[in-house]
Structure formats: structure tokens, C-alpha cells
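Right after this comes subunit A.
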Amino acid sequence: MIEYILMFTTILGAILALMQRDLLKAAILTGIPGASLAFLYQYLLAPDVALTQAIVGSAIIPVFIALAVYKTRRVED
Partner candidate 1 sequence: MNPLIALMIIVPIICALFLNLLHKKDRTIKAIAIVMAITLPLLPLLANYGLHYFGGYEPLYQNPALSKGLPSLITGTALNTFHPAITYSFQDAQKLFIFILGLVAFLAIIVSLFETRRPSGVYGFMMFMGVAAVSALILTDDIFNFYVFFEIAALATVGVVLVSQVKGNYETALKYMILGSIASPILLLGIALLLGVTGNVNITDIILSLKSGAVNPQNPVILMACGMIFFGWLYGSGLPPFHTIKSAIYSKALPHGAALLQAFSVFTFIALGIIILRIFSYLPLSQLVIIGVSLLAMIMGITMAILQTDLKRMIGFLAVGELGYIGLGLGLGTALGITAGLFQAVNEVVITAFLFIGFGTIYYQSGESDIRKLGGFMVKNPKVALLVLLSGFAMAGVPPLNAFQSKLMLIQASVQAGLPELGVIMILLSIVTFMTFMKAFHAVYMRPQPSDLEIKNDFIPKATILALSILLLVCLLLGLFPQMATNYLQGISTSLAGGVP
Partner candidate 2 sequence: MIMDTQLASLFTAGALIVIGIFASVFLDNLIKKVIGLAFIGDGANLFLIAMGYKPGGIVYIYLPGMARDWFAQNSAYPLPFAMVLTSIVIGASTMAVMLGIIMVLYKKHGSLRASKVLGE
């Protein structure tokens, strides 16, 4: 059952991240699909991929985007 919840949060998080007007919020929300994908990989029998995805998808990518937002502008024009 938990797999289906994770799939749902992945898609919902992706849509929510793209709907934000505040780009910093969008950057942080990008972490939700990243983290849920990591858990989903664990349930799909791939623990090593899950570890990598947990670091890359829920920490590195949001931080990169947040840095880019910090260096440019925060609100979508």
C-alpha cells in the first residue's frame, strides 16, 4: 500500500513544485518527489539506488536550484 502513497506524493510534489510562483519554494518542493522516489526505489528492491537518490534527489538538486535562485531572482516575473 505504501508504494501507491509514494507514487502519489511523487506526482503531487512534482506538480506542486511547478505551480509555485516563489522559486525558492519551488526549489524546496523539488525535494519531495526526490525523497519519495528514493523511498519508492527501496520498495522496488533497489537499496543502493535508493541511497544515491536520497542524497542527490532530496539534498543536492534542491540546494543547487536554491543557490541558482539565490543568485538570480526569487519571484517569477
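Convention: contacts are C-beta pairs under 8 Å (C-beta built on N, C-alpha and C of every residue); 3 or more make two chains touch, one makes a residue touch a chain; residues count from 1.
Inclusion criterion for the candidates: all candidates are chains of the complex that A comes from, given by their letters.
Just so it is clear, the model here is predicted, and its values are computed rather than measured.
Asker: Subunit A in this complex: which of 1 or 2 touches it?
Answerer: Selected candidate: 2.
Asker: Residues of subunit A touching candidate 2 in their complex?
Answerer: Residues in contact with candidate 2: 3-4, 7, 10-11, 14-15, 17-18, 23, 26-27, 30, 33-34, 37, 40-41, 43-49, 52-53, 56-57, 60-61, 64-65, 67-69, 71-73, 76-77.
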